[in-house]
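For this view, one protein chain was removed and the others were kept in their places.
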Amino acid sequence: MPTWADQAKLNSTPIAWQWVCLGLIFLVSLIIPWIVSPLWIRIVTEIFMWAGLAQSWNIIGGYTGYLSFGHGAFFGMGAYVTGIAMMNLEWPFGVGLLFSGILAALLAAVIGYPTLRLRGAYFAIATWAFGEMIRQIATILDVTGGAFGMQLPPFLNLSFFYYVMLGITGLTYLTTYLLLERSRFGYKLLAIREHEEAAEMVGVDTVTIKIKAFALSAFFPGVFGGIYAYWVTYIHPDSVLGAQITDFMVVMVFLGGVGSLWGPFLGAFVVQLINRYLWLVWGEGTFYLIIIGAAICAVVLFIPNGIIGLLEKRIFSPRGALSQLRKLIKW
Amino acid sequence: MLLQSHELTISFGGLTAVDRLSLAVEKGSVLGIIGPNGSGKTTFFNLVTGAYAPDSGKVIFEGKDITGLRPHRIAQLGIGRTFQIPAPFSKMTVLQNVMVGTFIHASTMKAAKEKAWEILERVRLDEKANHQVVNVTLEDRKRLELARALATEPTLLLLDEAMAGLTPVEVKAAVELIQSLHTRGLTIIVVEHVMDVILSLCHRVVVLNYGRKIAEDTPDRIVNNQEVIKAYLGERYSARN
Partner (left out) sequence: MELFLQTLIDGLLIGGLIIVVGIGFSLCFGVMHIVDFAVGEWVMVGAYVSFLFVRHLGHDPMIYLPLIFFTFCACGWVIYPLIYRAVSGKRHNPVLMGLVFTFGISILAKGGALSVWGYHIQSITTWLSGKSISLGIATVPALRFSGFAFGILITILFMIFLYRTKWGIVIRATAQDRDTANLLGADVRKVGAFVYSLYAGITGMSGVLIGALFSIHAAMGAKYCTLAFFVVVLAGMGYVPGVIIAALILGLLQSFVGVYIGGRYNLVALFMVMYGVLLITPKGILRKGI
């Protein structure tokens, strides 16, 4: 479980300063729209969104140990559902969002039902194929505008979307903290991840718990998709259902620290900054894919517990860094 | 009869691992299952706990047919089990491991924690409660296996080679612990290779060979059973004697 908190209990040092830090960061983020330029508001909004998306992937990928390689489909679905709700059904934004999230969760439960009974490899394959299929569906249907995409009612208020993203991301992290770090549900998930057979033997209904976790992990991307759609006003299959969405989620979680509470946030922060920087320097291109792929491979090979893992090993103290280096070179 | 199996059979590929096995365990007794490696002992446990579904045959527990039920249902009904090679939940502490087992019956986290503490005290692991499982010795991991199984409040406990890898001193402590569990009313099935343990713990012993039951008797009579000796030591040894 969270080693920072547990080690803290063991050493009985006060962890109040962690909460203070968090509080400060939260307060600062509340006033950001008043103090920075529109460009930076956009950048920070996007970081929040990705931090939330990465954490949702982390729920099923990191905490439960089942890799959803088509997770971007829930994001895209949410975008389209909110779009259709607002344009064709003329529902208000909030209702559209809720509907997006719930629909995504339901679909996840349907997909999860046969696949989560089997080994992780099946789940990875099935979710990947699911993602591909959803993209194709969006390209064929008329109601989604097909390959041309769809337009949403314009609403250009950067601050509004900033606060909505902040709020939903905060909700994602709060939910993860309450449900996954502190509750029976979280303990059961961790037990499933560490030794599923043994968990089953002590009475944990592994399949039902996994389906619930998957549904939860799909709810938030659905909502984020809806917000994103309204924010950028125009969506099409490649922008909201492209494979790169899942790719980003995966690299952010693994780079940050898979299975940890703050890893995804860290990973989202680092990856988004690097991505924006590359975009500035090299323009729109496909090179970022090479970097994402290489980063994933490097993390798996060398730092499987991500940046958070490095921090936990106290790599920034000289002794810690030296011992880590020695372990690494032993390969 | 607390547990009964009727003509339980399962094959993997071409190999019949358990062959029409029928046995019964009385409530409050300790049954030993012995047999050479590969005779189907662990497979039998897997069939009882629901990890495998048999090709044919039935498992009856407390009068109910539990054949084919999912393992977690069977655990909830009151059958607990330890693994040959301990399978703790690695990223959790000893206490947290046991707590997972208590969730069946405890309704709040607080109750779960208290119950887990109580069990750890009973198996004398309470001092290591907050240790990460990776840092704990083999003997302690075996106690943890036991504690976690006990946390589910089982009526029937299946112990799969609980003594494997323990020193004689540790074995003695383990036997005492199991005896204390038995006096508290637990029905136990023990799979073992160490004959002393079988002799001191069990009321009855079942001997398996190639998935079939070849003998069932009290421990002292089993040790002198010709079929059993032949199975363990081979035809030529028993022919010589």
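Note that the chains are named A and B in the order they appear, and that numbering of residues resets to 1 at the start of each chain.
We take it that contacts are C-beta pairs under 8 Å (C-beta built on N, C-alpha and C of every residue); 3 or more make two chains touch, one makes a residue touch a chain.
These figures come from a predicted structure and were not determined experimentally.
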Displayed chains contacted by the hidden chain, counting the whole assembly: A
Which residue of A:Trp50, A:Phe69, A:Tyr187 or A:Tyr228 touches the chain not shown here: A:Phe69
Among A:Leu98, A:Ala243, A:Leu278 or A:Leu310, residue touching the chain not depicted: A:Ala243
Residue in contact with the excluded chain [from A:Ile140, A:Leu174 or A:Val232]: A:Ile140
Residues of chain A in contact with the chain not shown: 65, 67, 69, 111, 113-115, 117-122, 124-126, 128-130, 132-133, 136-137, 139-140, 193, 243, 247, 250-251, 254, 258-259, 285-297, 300-301, 304-305, 331
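Keep in mind that, in the parts below, only the chains that are shown with their structure count from here on.
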Whole-Å gap between the CA centroids of chain A and chain B: 42
Chain B-facing residues of chain A, complex: 1, 6, 9-10, 183-184, 187-188, 190-191, 193-195, 197-207, 259
In the complex with chain A, residue positions of chain B that touch it: 49, 51, 70-73, 75-76, 80-81, 83, 87-93, 96, 99-101, 103-104, 109, 112, 130, 132, 148-149, 151-152
